[in-house]
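Scroll down for the structure; my scribbles are underneath it.
The complex appears here without one of its protein chains, the remainder shown in place.
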Amino acid sequence: MSRGAIRRRHPGAVVSLEENYRAIALIRAFEDRCSELKAAGEIPGSIHLCNGQEAIPVGACRALESRDALTATYRGHGWAIARGIPLVDLFAELLARDSVLCGGRAGSPYFSSAAHGFLGENSIVGGGVPMAAGAALASLHDGRGAVSLVSIGDGALNQGAVHEALNFAAVYSLPLVIVVENNVYSEMTPIDAMVRIKPLSRRADAYGIPGLTVDGNDADTVTDAVGAAVVRARQGGGPTLIEALTERLVGHYSGDLQHYRPAGELASAREREPLVRLRHAAVARGQDSTYRLDEIDREVAELVDMSLASARTISYPDARTVADHVYA
Amino acid sequence: MSRGAIRRRHPGAVVSLEENYRAIALIRAFEDRCSELKAAGEIPGSIHLCNGQEAIPVGACRALESRDALTATYRGHGWAIARGIPLVDLFAELLARDSVLCGGRAGSPYFSSAAHGFLGENSIVGGGVPMAAGAALASLHDGRGAVSLVSIGDGALNQGAVHEALNFAAVYSLPLVIVVENNVYSEMTPIDAMVRIKPLSRRADAYGIPGLTVDGNDADTVTDAVGAAVVRARQGGGPTLIEALTERLVGHYSGDLQHYRPAGELASAREREPLVRLRHAAVARGQDSTYRLDEIDREVAELVDMSLASARTISYPDARTVADHVYA
Amino acid sequence: MPEIAGPQELRYIQAVNAALRWALETHPEALIFGEDVALPGGPFGATKGLHDAFGGRVFDTPISEAAIIGAALGAGMRGRRPIIEIMYGDFMAVAMDQIVNQVANTRYVSRGTWSAPITIRTQQGYSPGACAQHSQSLEAWYGHIPGLRVGIPASPRDAYEILRSAIASEDPTLVIESRLLYPDTGPVTLGGPVEPIGGARVVRPGSDVTLVSWSRLVTESIRAAEAAAAEGHSVEVIDLRWLSPLDFATVAESVHRTGRLVIAHEANLTGGFGAEIAARAARECFWDLDAPIERIGAPDIPIPAAPSLQAAAIPDATSILGAIGNVLDGPARRDRPASPAGPRLGQDAARSLDA
Partner (left out) sequence: MPEIAGPQELRYIQAVNAALRWALETHPEALIFGEDVALPGGPFGATKGLHDAFGGRVFDTPISEAAIIGAALGAGMRGRRPIIEIMYGDFMAVAMDQIVNQVANTRYVSRGTWSAPITIRTQQGYSPGACAQHSQSLEAWYGHIPGLRVGIPASPRDAYEILRSAIASEDPTLVIESRLLYPDTGPVTLGGPVEPIGGARVVRPGSDVTLVSWSRLVTESIRAAEAAAAEGHSVEVIDLRWLSPLDFATVAESVHRTGRLVIAHEANLTGGFGAEIAARAARECFWDLDAPIERIGAPDIPIPAAPSLQAAAIPDATSILGAIGNVLDGPARRDRPASPAGPRLGQDAARSLDA
């Protein structure tokens, strides 16, 4: 796994403030660089960044093993990085180069990595949940004890396919963990206006599975919740739905002006976001600690620079291969 | 409305044992005749009878006004009769004649009646719920105060479109009443094996709407539950999900051998079914009462005979009209 | 793997059952699931006895087509070989996203690093009294989806062979069966090598007209060819068998000999897959054609339930014979005035039904 990879947290093992900061800062730095690349026209198509939501993939992936399956959405850069997909490969895919991931066929919103058990992002809202249930079904039959984790957004809970897949997984007690990243909005519409319940984890009861709502801006809290769900799933206890509360610090997609967000919302969100929190904690611990974080920022920036630089050396996919890989 | 029609029960008004018996016996007699007609080859295609479930449409339609909208499933003969669609027209449609309903284009599983605000049966499981939500949406905008009632089966709760429509209706507090006829089976599979919750009305909480489970074999109980939901809906209180417990006394469709039903299940169901219950009640009241029910059986049989006889005088749809009505 | 015995008479539905049993016996990673397929043995009996024989590898599902197809995809990506049943082709419409946006993209978008070796079985077509929601023939939709393979068996033999080829294939394959053909019997040789996917078949050689058809209409086409033979016209009937991969070479070779082409399917005419066959012929076989290409299909209407109306909507040997007649008196069309309104082919088909 690359330097970007997350170390698995063993039961009881404590993750240092620095380790959490590094993992989150790496994703943040990647996303910020993507914004620049998009603005500079180096990334074609629209991108959906996870700024502010990084603690969720970071915390969740710590609870997974390499044999486990992971499925995400178009807002999946953070999940890919937390899963250990090298930044160079991600940059290459986003830059529409001939990356080892999907060779530019997928781009930012739809890439996958078979080598990392990453079934892929999905640009159909909720479209990946049936697939994730299927990965859990495979595990039930191959006896490998793998768990399948799928991330979706709050708005995806209103998609029919998600409903069908959650009930399907519940019926067979499939080893599935559903992480709902509630970032307040579905595209430009507040989720509160599109459901009549709160918290969203209440939906779990409709399938007879446990549901809980946790602070998605604290990686350790997420690891604890997902870890417990993973253990239950491996033991045949079936699916768990975990709602992780968070906030988007950027637009839904590149070019979203966010005129729909009330004044002050973003400002206050910036006080609650994961990196700032860890900074506050570090300050409380004293200068050495903050120096360390500054150092991590530099290391992370360097890794991003290096990764981008080598990604830029990768050629664009050859037009003559356009019709390859449609069939076996 | 025809002699088959249900009288609306005004708040507080009591429905006599005889009146309930007549309404249910009429549907039963119609369904039994359909079985004969199917066996005799007079009805083409498969039919889905509601024997044993009649108290649900009878009780529910008593709570509706003519301005209200009604949507059902392929198991909809009872709803059509309770709504007041003349038996002759139903027979004609089922016999593939040029009926005033759909002129034979719909048949047993998909007919509708604009004249009765009956949006129609539906042969796609759950497919009619979004439509019913739309009828409720229309009422919100035309100010006519109409309520939309939709009947579905237990298994339909696992269809994505049903999930989407229930949340959609909840979000706008649409005047929608969802009646889930839980007849233990979805086609040939027990619903208990296909969900992990009981009662099914727990699903209502996922949408933030009231849900309740009632005895579907007692018409008055159904009227009370639906009546309350209709009042709430008209007052802007939004949707209600009502699970009505019942049992099928016949196969899922004509020709279903029911080998999947455990021994004795049908026999005991026959003790709990609506007509037998009313018979028991009549016996308790003494001979006059049972004589009266015998009389009703004769009257009902006569109505069915007459209706079928005149339906048989209706010609088959003219092949030259096959391409009519595709577009305005 | 079962021994190769001589051919035996099987019903179409029994051939499907035999192929499924073969899959479970020869592919330990095979799974079968769908609505009512396990304990009840399938709404049409396709999976009869399989749950008893293979236990949990054959299981019933909720009425959730999107979940069924998506679960097959995910399980397929993770090493299983799911074979699922969608009870009626009409119900695929509730799960088209899983087919077109999920299953079909798997290999291509991942540059071949993921694959989805799954088989989706369904059945389609009208039947007497069936309503518009249980009567459609939507194969044209699937023929338009890159990444998906589509087989459409017309005989018990192909119900067995095409399904086995689909199951053995590493690509997602849709097998569209015909409900009305389920009771039909024919010779099937069980076991033996699995055919590669693809390949049309000349089921009746002829020299005057090429008649391309698939699924249930192959039988009607053969009947029409026999009727034409009685009138002295030799019609070659081709069973297309697969929409993808599409074996157009077999069609082109035949048209090269006959110079006349008729295409017949049960689906609504406009936008039916017959249009693709006609369009390819109008390019690849243009200089071989001696007469306009005729298509037969249902007129552009939802399929009505009443048999008296279905009789006027569903193509059969009679309507196909009418089209054969049209291509045989081709030159006569020269002086036929072009229809002012731009004739609606569906109606043409309906009209020729009265022939």
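Of note:
Should a chain be cited, it is by its letter among A, B and C, assigned in written order, with residues numbered from 1 in that chain.
Heads up, the rule we're going with is that a contact is a pair of C-beta atoms (placed from the backbone, for glycine too) under 8 Å apart; a residue touches a chain by one contact, two chains touch by 3 or more.
Just so you know, these numbers come straight off a predicted model, no measurement behind them.
Touch, as defined at the top, links the missing chain to these shown chains in the whole complex: A, B, C.
Annotation: of C:40, C:112 or C:143, C:143 touches the absent chain (contact as defined above). Interface note: of B:80, B:129, B:179 or B:206, the residue touching the hidden chain in the full complex is B:129. Where subunit A meets the missing chain, the touching residues are 43-46, 96-97, 103-110, 122-127, 155-156, 158-161, 186-189, 193-195, 259-260, 316-323, 326. Mapped onto subunit B, the footprint of the missing chain covers residues 69, 71, 101-103, 105-106, 110, 112-115, 119-120, 122, 124, 127-139, 141-142, 146, 148, 160-161, 164-165, 167-168, 171-172, 324-328. One chain is missing from the display, and on subunit C it is touched by residues 66, 90-91, 93-94, 96-97, 99-101, 104-105, 108-109, 131-133, 136, 138, 140-141, 143-144, 146-147, 244, 246-253, 256, 267-268, 270-276, 278-284, 286-287, 289, 291-295, 300-302, 304, 333-334, 338-346.
Note that in this section only the chains that are shown with their structure count from here on.
Averaged Cα coordinates give subunit B a centre that lies 37 Å from the centre of subunit C. Each chain gets one centre point, the mean of its Cα atoms, and the points for subunit A and subunit C are 42 Å apart. If you average the Cα atoms of subunit A and of subunit B, the two centres end up 47 Å apart.
The multi-chain contact residues of subunit C, meaning those touching 2 or more other chains, are 61-62, 64, 66, 94.
Multi-chain contact residues of subunit B (touching two or more other chains): 158-161, 193-195.
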